[in-house]
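For this depiction, one protein chain was excluded, whereas all remaining protein chains were kept in their positions.
First chain written, first letter: the chains are A and B, and each begins at residue 1.
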Amino acid sequence: MAKKILEVRNLRTYFHTFKGTVKAVDDVSFDINEGEILGVVGESGGGKSVTGFSVIRLIEEPGKIETGEIIYNGENLMKKSENQMNKVRGKDISMIFQDPMTSLNPVYTIGKQIEEVLLLHEKDLTKSQRKQKCIELLKSVGISNPESRMKSYPHQFSGGMRQRVVIATALAASPKLIIADEPTTALDVTIQAQILKLMQNLVEEHGCALMLITHDLAVISEIADRINVMYCGKIIETGNTKDIIKEYKHPYTEGLINSIPDLDKDKKKLESISGIVPNMFDLPEGCNFSPRCRYCKQICKEEEPELQQVGQSHYIACHFPLKGGEK
Amino acid sequence: MKTEAQTINNIGTKNSKWKLFLKSEFFYNYKRSVLAIIGSIIIISVILIAIFGPLFTIQDPYNMSEIELNNAYTPPAWIEGGESTFILGTDQQGRDMFSAIVYGSRVSLVIGIVSTLLSSVLGIALGIISGYFGGKVDALIMRIADVMLSFPTMLIALFVMSVLGRGVVNILITLTIVGWVKFARTVRGEVLSVKKQEYIEATKVIGLPNLKIILKHVFPNVLTSIIVLVTMQVGSNILTEATLSFLGLGVPITRPSLGMLCSNGFDVLYSGMWWVTIFPGLYIMLIVFGINLLGDFLRDELNPKLK
Partner (left out) sequence: MNTILKVKNLEQRFELDKGILGKIKFKNGKFVKEERIVRAVNDISFSVDKGKVFSLVGESGCGKSTTARTIIKLIEPKGGTVEFAGENITDLTRTEMLKYRKRMQMIFQDPYASLNSKQKVLNIITEPMLFHGVAASKSEAKEKALDILGKVGIRPEQATRYPHQFSGGQRQRIGIARALAVEPEFIIADEPVSALDVSIQAQILNLLMDLKKEYNFSYLFIAHDLSVVKHISDDLGVMYLGKIVEKGSKVNIFDNPLHPYTKALFSSVPKLSGTNLKNSKGIRGEIPSSINLPSGCYFHDRCPYAKQICMEKMPTEREVENGHFVLCHLY
């Protein structure tokens, strides 16, 4: 049994806006093991990004983490002060954002930006050691001639190269867990392939865990070990990648998978999920997915389903689990 | 995420503009902004006083027959030697300061508002033409604007006023000449960004004529940024007018504005008759303060870049 690096228990993050409360993350529990890639997938409004930000407690007004435990390496992060949290962020858990164009500061050279992280979290390094580390990091993310590239500014890099720099920055303090929020969404498909491969290799080399948040189920199925499917702030299905893709049991997962046009198969018509994501201020009674679900029965409109085990480490929240990837 | 949720939430609402406004985030934030509410209260009170104030003043300060020279330099009511008839005292001609301020604020407000409207209309028109058509017209308009901006506003205003001479119309012309530049530049910038939006491309794909695109599609979308500018400009024009009048280049002596009232008392300020200058001065400050409070709120709310 692999060691758990992160345990999230009953996390609730709410946004108190002028129109009411949005339960962006509502009673979510999950674990990440050492060296594992956990994919979090869902559509916009599913709460996947908020979950990521909650883990490192970067939730700003009007959002608030209401309850829950975030246990990193045996310590409950919720009990830490803001100062203590700053030591965790970047050092133990780091984050990669969606837009490589805005997540680097345009007025500093990329060498400076990586060094800054080292200065903050690896205080015993000397200046030349820091420089050496920067070069190693840039090399490890596939940037050729790192010595001269260190002196370049972000605008001198293309989008894919910038995302490599962002990844190098995230790796700088050798974190145990990296949270990547849609890291390849802004990139072209050939570049996306390069970055995904790079992340997969880095996770293997450094032995850190990766929480990969994305809307693209295909991306996740390429690199993740386990998948959490989120809908309206809840995890509705979780399990190993193979279980989710081949043996999905939740109608929403089924809908997501069938919505994707497949390069390998010819589909006459895509089986889309009808309707739209419900109003987050006014969620339906019972199961959140019931208004869009084609298997919906009376009980779905009345009672909210609990997560139940349907296979080894495969859980779903549905009253009527599908029978193993049936169509 | 938040915006998506809000969008969806909006779907169920009834579509009356007023109801939409009351439910909007803008109004929600307004209700919670103490400063914006203070600003609005000041502005509304000032306007109400300007409109209905003359009903309560004890004299018409412009009517020389109602003024008695005997009353000159009466101090405010709460100071020794003050009279309860003249709450804020009187000036060198025996004019009641309270009445003078009420009447003077009408002149100041009218000049502030009308000059802003004139300069905004001119500036918006030039800004839209400049931004939408670009090319040589754009270059010409913007170079003129650059030249205007390279001189201090006050210098241009003083120059124009000394050429045209005193008078309410002349001061309106002056303020329009110095004021349009700000509008033109802001509007041009907005138009440049709106022009790139896909909904403008869509109108071109449909083939709509330029005038229609400008009026129906470009103008409404640059309006919000203009509202902020208009609000702030009213305050700044009141100040410019006050300065010009204070320097003796503004409104005629027969129709004193607040700035002119300040100037009237300036000679005797150090002889102990401070109230003649201070009260009109404080009132100008209050008006501009109120406008700026509201303007700041509007800027924070309506500027999409801050969101």
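Annotations for the structure displayed:
One rule holds in what follows: contacts are C-beta pairs under 8 Å (C-beta built on N, C-alpha and C of every residue); 3 or more make two chains touch, one makes a residue touch a chain.
All values derive from a computational prediction rather than experimental measurement.
Screening B:81, B:220 or B:248 for touch with the missing chain picks out B:220. Within the complete assembly, A:192 is the residue of A:192, A:228 or A:290 that touches the hidden chain. Only one of the listed residues, A:232, A:245, A:287 or A:300, touches the absent chain: A:245. Of the residues in chain A, those that touch the hidden partner chain are 43-44, 158-161, 188-194, 196-197, 215-219, 221-223, 241, 245, 255-264, 267, 269-274, 276-277. By the touch rule set out above, chain B reaches the unshown chain at residues 4, 7-8, 10-11, 13, 15, 197-199, 201-202, 204-208, 216-217, 220-221.
Keep in mind that, in the parts below, only the chains that are shown with their structure count from here on.
Computed from the mean C-alpha positions, the centre of chain A lies at a distance of 50 Å from the centre of chain B.
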